[in-house]
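As you look at this complex, bear in mind that one protein chain is not there, while each of the others sits in place.
Now for chain A:
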Amino acid sequence: MTATRPPLLEVEHVTMRFGGLFAVNDLSFSAARKQITAVIGPNGAGKTTLFNCITGFYKPQVGRMALHHDDGPVLLERLDDHRIASRARVARTFQNIRLFARMSVLENLIVAQHQDLMKASAFSLAGLLGLARYHKAEKKALERARYWLDKVGLLDHADDEAGSLPYGSQRRLEIARAMCTDPVLLCLDEPAAGLNPRESHELNGLLTGIRDEHGIGLLLIEHDMSVVMGISDWVVVLDYGRKIAEDTPERVRRDPAVIRAYLGEEENEDLPPEVARDVEEDS
C-alpha cells in the first residue's frame, strides 16, 4: 500500500521531548500528494505537537522531516519559520482560529502572498513606484484572493473586518488564506471543530476539492470521525506520542490497537467489532 503513495512529506524518527515527557516519540510516517492524510488519536496523543514540529514552532530533538519537491527534498527542521511557507511551501491552520482579526477579509489573503509582492517590488519602497512588474504581481495576488474567496463563499464579504465574520466563515477564511500561500502541503488542525453538521459537510467538499483540483497533499488533525472516515485516504493513529496504526480508514477503524487506545483496555475486550465501531464513532 505504501509503495503506491509517492511521499510528499516524510517524517522519520521524530522525537519531541518536553523535560521528561515524550510528546512525540520516535514517530515515522509519510503523507502523499493528492491525498488527505488524517492524524487521529486521543487527547494528548501528540497530534498538535507534531504539527508544531512540521511548521517550525518546535525543533524536534531527534529525527528528520523531509518535504519532497520536484527539485529535491527540503528538510523542515532546518528552516526558519517564515521559510516554512516561502521555501518548503507548507501552510497550516489552527485549532483556535488565528486570523488577522482587524484586517479586512481580502487583506488577510493578500498578506499571505507577501513573498511574491515583495519580490515584485524588489524588496523596497522604490520598487513600488510605478513599476509594471509590481502592478502585475498585485493584480495576480488579487485574482488569487478572489478565486479563493469564491471557493469558500466569502466573495460578498471581501471588505468586512475578518474578526466580524461568523465562526464558520472564519474557519473557511483561514483555509483560504493558507491556500493563498500556494502550498504543496496544507496542515489543518481540527478544521471541523465547532462547525454544525451542514458546515462540516461543506468543509468536506472544500477539502476534497482542494485535493482533487490542486493536487496538493493535506494533513489533517480531526476528532470528528465523520470527517476522518468520510474524506481521508490514509489514517495515522497516535497514542502517547507513538504511532499505533497506519492504514486506510476502513482498516484503521477495525484495528484492535486503535479501538483499545480510544476505549481503554478492559471494557473493550468483549465488544464485538460492530459495537466497538459505533462507540468509536460517538466518541
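Assume a residue touches a chain if its C-beta (ideal position, glycine included) is under 8 Å from a C-beta of that chain, and two chains touch if they have at least 3 such contacts; residues count from 1.
The rule is simple: contacts and distances are computed from a predicted model.
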Protein that the absent chain corresponds to, by UniProt name, given "DMSO reductase anchor subunit", "Branched-chain amino acid ABC transporter permease LivH", "Electron transfer flavoprotein subunit alpha/FixB family protein" or "WD40 repeat domain-containing protein": "Branched-chain amino acid ABC transporter permease LivH"
Touching residue (missing chain; options A:V24, A:V39, A:C53 or A:A91): A:A91
Per the touch definition above, residue among A:V24, A:I110, A:L195 or A:L220 touching the missing chain: A:I110
Identified contact with the non-displayed chain, of A:S121, A:S169, A:N204 or A:S232: A:S121
Hidden partner chain, residues of chain A it touches: 55-57, 80-82, 84-86, 91-92, 94, 96, 98, 100-103, 107, 110-112, 114-115, 117-118, 121, 125, 128, 177, 181
